[in-house]
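Have a look at the structure that comes next, please.
For this depiction, one protein chain was excluded, whereas all remaining protein chains were kept in their positions.
Showing chain A:
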Amino acid sequence: MLDKEEAQDRGEEFWYGGKVTRRRLVGWSAASAGVLGATMLVPAPWRAAFGQAKPYRIGTLQPLSGAAAAGGKTALVGTQMAVDRINKSGGINGRPVELIVADYESKPDVGRRKAEKLVVEDKIDVHEGGFLSNVCLACMPVFEEYKIVNMIGVCLDTTITTSKCSRYTFRPFDYAPAQAVAFTPFLVGKMGKKWHIAYADYAWGQSTRDAYAEEIKKAGGQVVGTTGIPLGTADMTPFLSKITGDFDGLFGIFFGKDGVTVGNQAFDLGLTRRYKWAGDGAIAESTNLPALGRKIEGFVGINRYIPVLDAPLNTAAHKKFFEEAVARLKQIDPSGPLPDRYVQSNFEAMNALKMGMEKSGFRGREDTAKLIEALEGLEMKEGDDFPQGDKTLRKDDHQAFLREFIFDIKDGKHRIVEVVPKEKAMFAPACKFAST
């Protein structure tokens, strides 16, 4: 056995034995610089088709690493699909789109810095993207400061288009209050009057809970209790086992792996057999279905997008979108997941930008005011650009309204139960834009 002194000497010899010489350091630095330089010489893919036409620089912030990486990568598929399609069909106003992707590691501080980098260094003309609501909210002041249109791709938080709304930010898809308005008549009218709500106990879950509680009450129903479960709880049994009593249905507000956890554990505790089982469509997102297996059978949810080709989603436009999305998703996930609402909303958000840019004759940042004017009240018609269906981007709060799909899970697949037209998913605006 070595004594302490000898061990220390050996350690010092190993650590400080001159392994890092100046020559080696210079060599490594030169090699690294060479690799980085080589990557910079690769020409942009749109160069061949558009020649010298100045591209629109569109930035997209996505969480490609960190906790939300899986969702971020899926969301980016939608954005890239739209950009590739735009560039293949002649660009926007005859100019190609150069997409600048920034990964924010699922962290708001990095997101904020990357937003500044996109705006100040990359000099983007507009931004499309954003996945995590807290990062969206942290970055909104940056786009506001530099007067750049920010088309949100995924962020769901209600306040983005209500109390914290911004003249520069648009959300071309739904939010919790609209879903609650659309879903509640079905819940109360066809499933039951008395509900217990279990929700992810953080900002989104809490605001969604409040929206449903209010709408259920308005529709003549009753919320007999609520159970908040901390985000990311692996064992929800202690919370779920306390849910008992006289009520008709259990309503879940969860997403991601929490959706899988609640689906599995509520089934194991017999809750989904004892009560009607409904909730936010994010619980039964197509990416969650394999992990939920048969335990999610009979679940009734609402979503703006579900990956089925049944009416009214049996259009040629949706089939085209669906097939391309499946192929692209297979490239990032060999298990071949079906497209979800993240792919759909990013795809359509980019197309909404394109539409606004064409309508306003947008040339660059100097035309931001014109672009905002064009986007306010924008009517989007179902077709190749908007395979999900028609939608309206409301002027008062920059919030879109669109049709919603009430579905259930049958034989492990989504099945459309009812389609709620966008007119029946409207919710009063609650936004006051700051004067600019």
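We adopt the following convention: contacts are C-beta pairs under 8 Å (C-beta built on N, C-alpha and C of every residue); 3 or more make two chains touch, one makes a residue touch a chain; residues count from 1.
Basically, contacts and distances are computed from a predicted model.
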item: Record-based protein name (UniProt) of the chain missing from this complex, from "Heme exporter protein C", "NADH-quinone oxidoreductase subunit D", "Thioesterase" or "ABC transporter permease"; value: "ABC transporter permease"
item: Touching residue (missing chain; options A:L137, A:V154 or A:M357); value: A:L137
item: Sites on chain A contacted by the missing partner chain, in the whole complex; value: 15-16, 19-20, 22, 36, 39-40, 64-65, 69, 73, 101-103, 105, 107-109, 112-114, 116-117, 120-121, 133-134, 137-138, 140-141, 157, 159, 164, 201-204, 206, 228, 230-231
